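Complex shown without one protein chain; remaining protein chains in place.
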Amino acid sequence: MNLASFLGAVEIGFVFGLVALGVFLSFRVLNFPDLTVDGSFPLGAAVAATLIVGGVDPYFATLAAILAGALAGLVTAFLNLRFGILHLLASILTMIALYSINLRIMGRPNVPVMNEATILSPFEGLGLAKVYLRPLLAGIVLLAAMALLARFLRSDYGLAMRATGSNARMARAQGVGTAQATYVGMALSNALVGLAGAMFTQTVGYADAGMGTGVIVVGLAAVILGEALFGSRNVVVWIIGCAAGSVLYRLAVGLALNADFLGLDSSDLNLVTAVLVAVALILPGARNPFRAMFAARR
Amino acid sequence: MRHDTMRRLIAAGVVGAAVGAAAPAEAQEAFVAVTAIVEHPVLDACRDGIRDELKAGGYEDGKNLKFVYESAQGQPGTAAQIARQFVGDNPTVIVPISTPSAQAVVAATSDIPVVFTAVTDPLGAKLVSNLEKPGGNVTGMSDLSPIAKHLELIQEITPGAKTIGVPYNPGEANAVALVDLLKSHAGAMGLTIVEAAAPKSSDVLAATQSLVGKVDVIYVPTDNTIVTALEAVIQVGIDNQLPVYAGDTDSVPRGAIAALGFNYYDVGRQTGKIVLRVLKGEKPGDIAVEGVEITELHVNPGAAAKMGVTIPEAVVKRAKMVVQ
Partner (left out) sequence: MIAASALAVTFNRGTPMETPALRGLDLGIPEGQFVTVIGSNGAGKSTLLNALTGDAVLDGGRVVIDGEDVTGWPTARRAALVARVFQDPLAGSCADLTIEENLSLAAMRGRRRGLGLAVDRGRRDGFRARLAGLGLGLEHRLGDRMGLLSGGQRQAVSLLMATLRPMKILLLDEHTAALDPKTGAFVLELTRRIVAEQRLTALMVTHSMRQALDCGQRTIMLHEGRIVFDVAGDARRGLDVPDLLALFARQRGQQLADDSLLLG
């Protein structure tokens, strides 16, 4: 793998690191299995692309994408809390609805964003080649998101949110408004994914209705890879693990793309990803062979 | 702490292997990097056509040509990574097959020559700004069906038909472009188009059934989602004596009455010709974006009979292939 490929993998890894953070927030912190991300990722892309092509400042467009993602999360939470629909099903409903909504937003299945102003534009021409600029910008955004999320989860409100996912009954007994915490958490989670979608569309040059395929699996793989390698002993380490997991996953993809000698095709990656995620999901904690092999002494 | 260290080593190992792996990008005779968004018989046939045309042109994989193919497995993130990977490898030409792959590649490079193919609407996808003389580093082939000719064929075989039903996937850029084209040509020819949306293959049956009673014939565009479920459409056609036409010739043996199409292997070979021109030194910006040249007429009189239609003798005589 040469430098450009490595940086390319790292850049995509950073963008999907935001997805990993979102998935971490819903799956791990709130204990809310959330498939909305397969819809909120392309939603972020659709909103950002459509606005940018329409002449809106890319920073505003990205902000709009973040808010759109948050809205999607709120809808899923609403379906679950207000109507008692199982979280997984509620999220699937939102995801399915978003497919049509995204088409509506874009007006067509595919919106090209090439040659438009993007959030990268103000920094181009400053001397740093695009191949370095893109991962750098993505990395800065990811780092900022990680820092804010970590600080949030260590606050009183953030702790209340973690309690909601860990033991909702106890949380209520401590005066935590668990419904509100769920809304906020789901909104935040999908806002992160919407941001990822907006950044992705600006870096890859288009928004497509089918862009959401498999996003949840990639996000989960990153989170689980991070947990297996870094552990989850505290929030900060856990979050770093998510981001690192996303980058490592992309490097592994890059490895498969390059290593003819391994006999691996990029086509094998979906299977490998699915197996990895399945194993790590089926066997929790101590019984997990990954943990048994890699678990740190806490 | 031993376990901690072991985990860190594994992580470092992955990074190291990723960085160190694979042959460095060095100058071979020619290096053609091909990618598609997903594995699919149509796209695979295209790729094979490209490879065979290159061989016929004197470039053989393994001898004086390095031919690399990667599929993005339907994942947008992987498609983007492949695009960056290829750019980093600095090939002579990159050949993306399908619109999302093409967009990802074009966004990733403005120097390396790009020859796209199997893209229905290159202008709409903003791959090029001008079809005759693209300028820049990008050119390629559009697989746009000769829509006007298809409509003429329908009028020739079933002259009474006034309304045409079109099942399609609204989430597919190519399909939407085709439907728009159908509508723009239909008006001039006195025809009306009625569309039925089918976002997934499993929706095709219901979508086709919704057309019954509203249309005189059904036209199946070159849309993967619909073509995958062609048998469902054919069945509706037979049950309701509704003639079914197709945009691609592979559908005719499966039960469509007629198609004026092309097969993607030929598309691949035509693309290969363009790639050869670039390998020989022509600038992509000077090469016009091509449409499909070779079309063949395939007919299926037996299927026609099942749907209550007799194909005129003149048409059968003209056909390249008559399915018995």
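In order of appearance the chains are A and B, and numbering begins at 1 in each one.
Criterion: a contact is a pair of C-beta atoms (placed from the backbone, for glycine too) under 8 Å apart; a residue touches a chain by one contact, two chains touch by 3 or more.
What you see is a predicted model; the values in this text were computed from it and never measured.
J.: Among the chains present in the display, which ones are touched by the chain that isn't there?
T.: Per the touch rule above, the missing chain touches A.
J.: Which residue among A:87, A:108, A:134 or A:162 touches the omitted chain?
T.: Per the contact definition at the top, the residue touching the missing chain is A:162.
J.: Quick one: which of A:18, A:48, A:113 or A:176 touches the chain that's been left out?
T.: A:176
J.: In the full complex, which bits of subunit A touch the chain not displayed? Write them out.
T.: Interface residues of subunit A facing the absent chain: 151-152, 154-160, 162-163, 166-167, 169-178, 298.
As a convention for this text, only the chains that are shown with their structure count from here on.
J.: Just the number, please: Cα centre separation of subunit A and subunit B in whole Å.
T.: Roughly 31 Å, centre to centre.
J.: Which positions of subunit A touch subunit B when the two form their complex?
T.: 1-9, 11-12, 15-16, 99, 103, 108-110, 112, 114-115, 200, 203-206, 208-211, 213-215, 218, 228-230, 244, 248, 250-255, 257-260, 265-267, 269-270, 293-297
J.: Can you list the subunit B residues touching subunit A in their complex?
T.: Going by the criterion above, the answer is residues 1, 3-4, 6-8, 10-11, 14-15, 17-22, 24-25, 39, 70-85, 87-89, 99-100, 103-104, 106-108, 124-127, 170-173, 175-176, 199.
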